[in-house]
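Sharing a structure here in C-alpha cells format.
Of the protein chains in this complex, all but one are displayed in their positions.
== chain A ==
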C-alpha cells in the first residue's frame, strides 16, 4: 500500500499527527541517553522532511529546532555559571566565586565547573530540546487550525480566537518587514535593532486596525449566531458544567490527599463525565456545522499507533534496561546505544511511508510576496490571476436556506 497523493479528502487527521508527535515526545521524556534522543530527533526530522507541505505553517519546524538549540545553550550556560548540584571529580576550570550574603545560602555563582555537571546539564537540555522538536514536527505536519476545528462545538469560540491569533502573528511579521523596507525609502537604515524599534508603533497601530476590521467582517459573516435553546436545557448545561468541575476538583483532592483514597477516583470520573455532558449540551446552542471534517481512517490509525508504540516500548524499556536509557554522568561513562530501544524508536518512521504524499502547490515564496504590500501585489502564478477557463455553464442553483 504505497501512500497516495494528498488531497483534502484523504488528508490525515490532524489529531493523528499530534498523537504521533506526542508519542515521540513521551518517549523522549523517558530517557536521557543522547544517542536515543538524537535518534528520536532524526526520526521526527525525517518524517517532517518527507511529509510536510510548503504551506506557511510548515515552516515552523526550523523555528522549533532553533528554539531547542537555544534551550540546550541556556541550560549549559546556567550549569557553567551557577554550578550544578551533581557532585563531580573532573574539574574543568574554577571560576571566581561571588560571595553572597547569608540569606542567599544554597545559591552559588561561579566556583568549580565539573565535567560531570556539564554533561548532566547537556543530557537534560537535550531531553527538553527533543520534546520541543517533537512538538515542532506536529506543528509542521498538521495545520493547527484543522486540529482546532475538531474541538467540540461549545469550545468553538475559543478555537477561533486561537486561529485568529495564529494568523495574526505572520501578518505582524509581514508588516514589520514591509515597514522596515519602507524605512529604506526614507533614507534610514533598514537593518538593526533601532529600525525594528521605530516601526513598532506603526505595526501595532496597523495590527489593531486589522483586528477591528476582522471582527467586523466576522460579525457580518454570521460569527456568533446562536440557536434558541429552551431554558431548561440552558440551566441543565450550567448545572452539569459547574457540578462537573466541582467534582473534578474534589476528586483530584481526594486522590492526592491520604484521607480520601476511597472516594477520590469515582468522584473524579463522575465530575469528568458531568463536565463533558455539559460541554455536549452547550454545543447545542451553536448552530454551526462542519465543512469536510477530516476522517479518522486506517492511515491515521497507523500514524497514531506508531507514535503510541514508540512511547509504550520506551516505557517498557525503562523496566528492562534502565541503565542503558539513563547513562550516568557520575561517574563519567560513554553512553552506548541499546539495541532494542533504538529499534523501537525506528517504529516512529512509519508515517513517512503510510501518510499521503503532499503535492506541490506552488506556494513558494508566499510569505515574501505577502510582505511586499498589503494588497499582495506580487509574483503570483499568472494562471490564478486570470484563469483561462471561463466560469462553467454549470447551473448555480439556489437552495432554500435552512
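Methods note: a contact is a pair of C-beta atoms (placed from the backbone, for glycine too) under 8 Å apart; a residue touches a chain by one contact, two chains touch by 3 or more; residues count from 1.
Throughout what follows, contacts and distances are computed from a predicted model.
Participant: I want to check something: the complex is missing a chain, and I'd like its UniProt protein name from "Cobalt ABC transporter ATP-binding protein", "Multiple sugar transport system permease protein", "Thiol-disulfide oxidoreductase" or "Endoglucanase".
Facilitator: This omitted chain is identified in its UniProt record as "Cobalt ABC transporter ATP-binding protein".
Participant: Looking at A:63, A:287 or A:343, which residue reaches the missing chain?
Facilitator: Missing-chain contact among the listed residues: A:287.
Participant: Which is it among A:67, A:115 or A:145 that touches the chain not included here?
Facilitator: Per the contact definition at the top, the residue touching the missing chain is A:145.
Participant: Sort through A:62, A:224 or A:297 and give me the one touching the missing partner chain.
Facilitator: Of these options, the touching residue for the absent chain is A:224.
Participant: Across the whole complex, list the residues on chain A that are touched by the chain not included here.
Facilitator: 7-8, 55-57, 143, 145, 160, 163-164, 167, 170-171, 178-179, 181-190, 198-199, 201-202, 205, 209-210, 213-225, 227, 287-292, 361-370, 372-387, 389-392, 394, 396-399, 401-402
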